[in-house]
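Heads up: the structure comes next, in structure tokens.
Every protein chain of the complex appears in place save one, which is left out.
Per-chain numbering from 1; labels A, B and C assigned in written order.
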Amino acid sequence: MNEFLGLPQVASAHGGALDSLNSLVHWMMFIIFIGWGLLFLYMLFRFSAKRNPKADYHGLKSRASTYGEVAVALVEAILLIGFSIPLWSDRVDDFPDPSAAVQVRVVAEQFAWNMHYPGPDGTFGRTAVDLVDAETNPLGLDSEDPAAADDITTINQLHLPVDKPALIYVSSKDVIHSFTLNRMRVKQDTIPGLETPVWFTPTVTTAEMAELEGAGDDFSYEISCSQLCGLGHYRMRGFLKIHTQEDFDTWLVENAPSEDAGDEDDFWN
Amino acid sequence: MEETHHDDHHHEELGFWRKYVFSVDHKVIGIQYAITGLVFLFFGFCLMMLMRWQIAYPGRALPIIGGLLGDTRMPGGVMLPEFYNQLGAMHGTIMVFLGVVPLGVGGFGNFVVPLQIGAPDMAFPRLNMASYWSFLVGGVIMCLSFFAPGGAAQAGWTSYPPLSEITPVAGQVMWLVGMVFLITSSLLGSVNFIVTIIQLRAKGLSFMRLPFFVWAQFVTSFLLLLAFPPLEAAGFMQLMDRLLDTSFFLPSGLVVSGEVLAVSGGGSPILWQHLFWFLAHPEVYVLILPALGIVAEIVANNTRKPLWGYKSLVYSVIFLGFMSFVVWAHHMFITGMGTVMSAFFQTTTMIISIPSVVILTVLILSLWGGSIRFNTPMLFALAFLPMFAIGGLTGLPLGFSSTDIHLHDTYYVIGHFHYVVAPGTIFALFAGIYYWYPKATGRKMNETLGKLHFWPSFICMNLIFFPMLMQGLAGLNRRMYDGGEIYAHAQPVIHLNEVISIAAWVMALAQIFFIVNFFLSLKTGEKIGENPWRATTLEWAAPSPPPHGNFLTEPVVYRGPYEYSVPGASEDFSPQFDEAAAPNSEPVTA
Amino acid sequence: MSHEQDIDKHVRTYIKVFGALLVLTVVTVAVSYLHLSTGAAIALALVVATVKGSLVACYFMHLLDERKLILSVLLLTVLFFFFVLIGPWATELNPIVL
Partner (left out) sequence: MSATEIPYTVEARPDTGLNNVKIGIWLFLASEVMLFGALFASYIMLRVGAAEWPHGSHYLSVPWATLNTVVLISSSVSMVMAWASLIRKDFGKYRLYMGLTILAAFGFLGIKFIEYSSKFAHGYLPETNTFLAIYFTLTGLHGLHVIGGMLYNLYLWGPGAKMWKTNPQQFINRVEVSGLFWHFVDLVWIFLFPILYLL
């Protein structure tokens, strides 16, 4: 029932419900449009000056259209109260327990996505703007902070396990961007000065989706930036990889910062 | 405020300048507004056609024209991203603030409203002139900003900070200064309209006998009057941010290209969005209401029967105007809004769609029982209806915050509002031009050329904007310099970019019929008398073109605005101003 | 609108209002030295300012005997004034939080 919209295949737990609402709304729109459209065309034909040389002062006598208007209002009210508001509340009120979720900070900048994982200790290391170095420390991570030692950072590569809630704190260093995961049905503006949480549960791994789409190995979920953020807005593209839990754990280990290597290398994984 | 020593003696000796350039006659000012608006509209259209080249063929050199635009814009004919962003921001700004509003409100409003209410002029003629000149200055500043160092504004027509505050200074400052002029112009104009409509109505012309177009302008003027000042305030603040280094819209701790931004911080980027949309949502109704007014006039005239529910039309438009002040944050769902506020703004958004449904219902059902004449103005007016319906209906999934997650800032939004403003408002404005041209010039525009203008425009509009809705559903983001070609999710719809662009260029060709018709008809158009459309409203009582002062005798109104085909009348129209035309009927009401 | 006969009455009112405005000005300033809690101070200052503003509007600007037309325009404006005042603030107070 949702296919007719041409929405991309959904890959998150909540996405299906959003898509259903979307298609319900579009069904309503189609019905209204087709209904009125047919009547409209009929009237153009029936009441053209050729067929109806003399207009009728009183016009339509029926007031049935009032029912139509009331019906539209009712359907809108149902979609609003029954679907849209609860779905929104589900997005912004019912956050998963952070301890049961994978937590990531995503810090946007012109024109890249900086990912920051807390590492095994589950605590994000301190970051500060005066520590930011465009080349070596884009996040401004404080290496003095013990909590920072095990933190994993990447650029433009977001890795998450399947079927586990992901809790993402988005923010921005410079201008407003918009963190968009098309197939996850996630979109959140990143407002400098604010940190906004978003969450979703991926349900399809990258490998599974590649197979579903028949897309082969180059398939990847994408991160895009939806808010105009400057010259490179169009190429502010990142990648999301959904692993199985085991693969994800391996990835975490492989990417854990090594004791001896200088900080420099780690940011460029 | 306004003086009224009128030197009756010098009346015949008005020189060229006073008569056509610094005129205080509402009709001349209206025509000035309309022509200037059309020129800006055309300019905005050209900017968009350049963008469409880049979107359809990213990185390919544009033959001939590309080379003319210089190395700071299109080196070797290939568009730079900064130039693309300038084009986008300026296309939006120009179309909205310099094209459609001046044409709809400044042009049609000025020309038609005093005539339709039987007034000799606007209440404050000199203010009216000031309003036009302020608009022109603002518009010229905006357009000249393309030549500023660093080019024009490039942060979108919405000018969201911090981006708008870290792009090159000159263009953005010119945008802001231009905006202040435009806002001043609108404020002067709207005060003038409201006073004129309240005070200068002819004898017998009660509010419930006003043509719907006048109602639309009345409500529009209130929107302009009360919604624009917040943007003016915001504009001042952004100017201060740019010129005096304040931080109204800049939070602390910004790091731009690796450097900590040297400002005190503490501001709020969201504040700008609130103030901007507090204006810009009412503004979109400013774009549509005059259009609805024009369509209502033309539909009544060409169905030869009264509008089917005049009263519901009037109440709906008042309600719509009021509600438009409480929906603004539906543009900001994705900025991070909790359930309470998002529920509030979703609810108001759904509520505001109801009067629109009522208005469209009234207009469509007015066809029932009519005797429809398919002349050019009517074709454009009729096409407006389903086009506005698509535009309006696609507003609904955007109005639900949960579906807006997927659709926000995609081409779906672009498709949504262009359906309302381009095949919607622009068509209505074309309809209005064809309809009132005879009043302004004494000659009709050519029907054949009109139809040659209409059909390709109608087809191309749909070929342009319907695919955008499909692209948006697939998730293609807006404001993409390369049309989104690097994104995998855009691949299924990327080929549509070329279709859209070609349709846009073909539509440009169709406009040639209009431009030729517009100028040719000045010379060769069929000469007509006062009332070529056999219409009922007051403007048709004045000579075509009306002299300074408008009416030869002071008009008196005897009945409602749309008394067509009154049973028992000898003609199929009973003008408001003609006492003898029909048995004195009560205005039809729904 | 006003005639010479009742203008004397008006002038007497103006003088009284003038007195009231001066007194209220002293009151606000005095209160600000009391070091009330921020909430109370704001509430009190706004109440006093509103009273003063209403006096100016009602008597100097003659709103009390103004036409309905103008009063309704102003009512509308006041409504929208509160929308723009409260809307952004309310939204700020209802962010997405964990």
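Here is the rule we use: a residue touches a chain if its C-beta (ideal position, glycine included) is under 8 Å from a C-beta of that chain, and two chains touch if they have at least 3 such contacts.
What you see is a predicted model, and the numbers here were worked out from it, not measured in a lab.
Q: Thinking of the complex as a whole, which visible chains are touched by the chain that is not shown?
A: Contacts of the omitted chain with visible chains: B, C.
Q: Residue-wise, where is chain C in contact with the chain that is not depicted?
A: Contact residues on chain C toward the absent chain are 2-4, 7, 10-11, 14-15, 17-18, 21-22, 25, 28-29, 31-32, 38, 41-42, 45-46, 48-49, 52-53, 56-57, 60-61, 67, 69-70, 73-74, 76-78, 80-81, 84-85, 87-89, 92-93.
Q: Could you list which residues of chain B touch the chain missing from the display?
A: 1-2, 4, 6-8, 10-11, 14, 24-25, 120-125, 187, 190-192, 194-195, 198-200, 225-234, 236-237, 240, 244-248, 263-264, 266-268, 270-271, 274-275, 278, 548-550
Just so we're on the same page, only the chains that are shown with their structure count from here on.
Q: Averaging only over C-alpha atoms, locate the centres of chain B and chain C and give their separation in whole Å.
A: Spacing between the chain centres: roughly 37 Å.
Q: Taking each chain's centre as the mean of its CA atoms, how far is chain A from chain B in angstrom?
A: Using C-alpha averages as centres, the distance is 33 Å.
Q: Starting from the mean Cα coordinates of chain A and chain C, work out the distance between those two points in Å.
A: Distance between chain centres: 46 Å.
Q: Show the residues in chain C shared as contacts by 2 or more other chains, in ascending order.
A: Correct list: 95-97.
Q: Would you mind listing the residues of chain A that make contact with two or more other chains?
A: 92, 194, 196
Q: For the complex, give me every residue of chain C touching chain A.
A: Going through chain C, the ones touching chain A are 95-98.
Q: Which stretch or stretches of chain B touch chain C in the complex?
A: Interface residues on the chain B side: 198, 222, 226-227, 230, 268, 270-271, 274-275, 278, 322, 325-326, 328-329, 332, 336-341.
Q: Using the touch rule from the top, collect the residues of chain C that touch chain B in their complex.
A: 69, 76-77, 80, 83-84, 87-88, 90-92, 94-97
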